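Quick one: structure below, then a few questions.
With one protein chain withheld, the remaining protein chains of the complex are depicted in position.
Moving on, here comes chain A:
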Amino acid sequence: MDWKIAELKELEDKIWRCTACGTCKIAYDYGPPPTFGEICPAGTEFGFEGFMASKGKIAFARGILSGELPWDEELLEAIYKCTVCAGCQNQCQLDHKPFIPEIIEAMRRKAVEEGVGPMPLHKNLLQSMKNYNNPYQGPRRVRTDWTRPFKKAGKPIKDLNKEPAPVLFFVGCTGAFNTAARAVPTSTASIFQKLGMDFGILGENEICCGSTAMRVGDSEEFKRVATKNLETFKWLRDERGVKTIISSCAGCYRAIKKDYSLSSEYDKVMEGIEVVHTADYLSRLHKEGKLKFRGELPWKVTYHDPCHTGRHLNKFIIDHEGKELWKGAYLDVDQSECLYEQPRDLLKAIPGIEFLEMKRNRANSFCCGGGGGVMTGFGDWARKNASLRVQEGMDTGAERIVSICPFCHFNLNEGAKRIGSQVQVHDLTELVDQVLVGCDGD
């Protein structure tokens, strides 16, 4: 299987389309009314221009390519002190806009290829992937621990290794191994069972989607697991009748939908398989009138948009041939695949919920601070950044913050603890599960 993963040098033309104007440094919308907000977690924390948004990262990329910035520990650290949240990308208007996260990750790939990257803690994570096929150093058998309550209740979850089902619930490593995020898979599976869905999991045979490896620049490790997963998906389609892959993890969802599409075999392998995030799946059912809620949740709730289900799903319209404007011109952005409204619609539909919006939302959402390998590489900063986001949530008057990403879920929880906040962090599925009426009336 061939992969089209760009090297930094291949992106040189894009890198030189940045004018260093600095529009990327803050979130701004004319309105009226105009809105302003800090958008770059690294810029907010470290301040120096090199850390600031894409302007700073492009400077590093230019210096690395020209040889004016030889590798050293501080440069390496600065390249990894970025959550790759794409907040800066959302502000940029120039031709390199569609490639900004790619440029940042290409620098990391170059660092890994040249033997200087990633950061020491990332190396542990990558070693774990090699040893255990997950970044948490979790033995394979632990991957299914979350399913025990279902077995005990006499409602075991189908094992797709053994029997067919049209839906694969791709659990993801964080939900399976990180006990603080375990509510994500349990609530998801509970919802699916209540809805009477015929779904299954890969159990101990599920392996990491590879998102983390890709984010920290180890494209070889990414390719290894992604290739295996694509082969599994093909087998599931051909042998088990799988037509839909549902994930409750923003990282897995982004990886399968976007990173896997860099494979030469993607279209062939994925033909006939739809990849859906749980929030989107439930939202569709809700719109079709197939979700029934009972009781109410008298909570004040705000919603945090994960980067991986938001702006990372932007589709950029580029004038590749120069037919409309000029070769390589950035023309527009299509946000139709970004999951902005689906979770909000669901929250607003739950009886009793008072929904409150944070100032920075949707495409200008402020990253939780956990992405791009930061939670592993720079845990203290990730927690500190999460606490800023928690505070923003609390400033709305909300008592609970809801999201659709186990990574955000975990990190926001850590951020809340850091500032002694009483705010509770939930995955959307937890709330839906609490009020959803099953097809059998339960």
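In this text, contacts are C-beta pairs under 8 Å (C-beta built on N, C-alpha and C of every residue); 3 or more make two chains touch, one makes a residue touch a chain; residues count from 1.
Convention: contacts and distances are computed from a predicted model.
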| item | value |
| --- | --- |
| The complex's invisible chain, by UniProt name, from "Exporter", "Acyl carrier protein", "FAD-binding oxidoreductase" or "Spermidine/putrescine transport system permease protein PotB" | "FAD-binding oxidoreductase" |
| Selected from A:A6, A:L69, A:L285 or A:L356 as touching the chain missing from the view | A:L69 |
| Given A:T35, A:Q137, A:N161 or A:T227, the one touching the chain that is not displayed | A:T35 |
| Residues of chain A in contact with the chain not shown | 16-26, 28, 30-36, 46-50, 52, 55-56, 59-60, 63, 68-69, 72, 74-75, 78, 91-95, 325-326, 329 |
